[in-house]
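For reference, the structure I am asking about is given below.
Left out: one protein chain. Kept in place: all the others.
Take a look at chain A:
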Amino acid sequence: MKLVAEDLTVSRGGRLVLVGVGFAVAAGGALAVVGPNGAGKSTLLRTLAGLITPDSGSVRIEGDDDEPRERMHLLGHLDAVKAGLTVERNLRFARDALGGEGVLQAALDHVGLGALAELPGAVLSAGQRRRLALARLICAPRPVWLLDEPTAALDAAGQRLLERLVAEHRAKGGLVVAATHMELGFEDAETLDLGKSAARSRNSALMSRP
């Protein structure tokens, strides 16, 4: 299995954000997407997930017949936590909507929210909401993880938890694309730098192709 993006060109509001971005990430691999604010990191992840239709280019998962979006997790800036529902109810909806079958309490225990299962989502802090989003990754297994600033709002223990989850996921043959400003601590992660000019980004894309 392999996530392949070819020659993606995306414009937002009439401005070209991504020009000719292409890469491939094999099973067990990780790609860190770096670049300054506004370089198009989130746009790239949302394009990979199919939320943004690119002007040209394509995204596909080789060796998989399902639609790419049904094989992907997208952890964005928004955690989709409903304030009026309990933590467990929030996770149950995310799991069922994504077609997972994992045990809710086990996933909550894993991310350190086990004691908060019956509390409403409204009381969660930003870091706890992020942890709840991470629990989705556990109880609805999908091979491709698209993580947008995954460490935002996470404390040191939370970041280690994330590193552990990613390592386990890759060991099981999953792959990760993460947009980030800081070192994520993923082993042997390749890097795609969107901060360069369009031509350079085409080059780095070619270089990162295995």
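The rule is simple: contacts are C-beta pairs under 8 Å (C-beta built on N, C-alpha and C of every residue); 3 or more make two chains touch, one makes a residue touch a chain; residues count from 1.
As a working rule, contacts and distances are computed from a predicted model.
Selecting from "Phosphoribosylformylglycinamidine synthase subunit PurQ", "Heme exporter protein B", "NADH-quinone oxidoreductase subunit H" or "Ectoine/hydroxyectoine ABC transporter permease subunit EhuD", the unshown chain of this assembly corresponds to "Heme exporter protein B" (UniProt protein name). Contact with the omitted chain, checked across A:L16, A:L51 or A:M182, is made by A:L51. Set against the missing chain, the residues A:V33, A:V81 or A:L154 yield one that touches it, A:V81.
Within the set A:P36, A:G99 or A:G173, the residue that contacts the chain not displayed is A:G99.
Only one of the listed residues, A:R12, A:R60 or A:H181, touches the absent chain: A:R12. For chain A, the residues in touch with the chain missing from this view are 12, 46, 49-53, 66-67, 69-70, 72-74, 76-82, 84-85, 89, 92-94, 96-99, 101.
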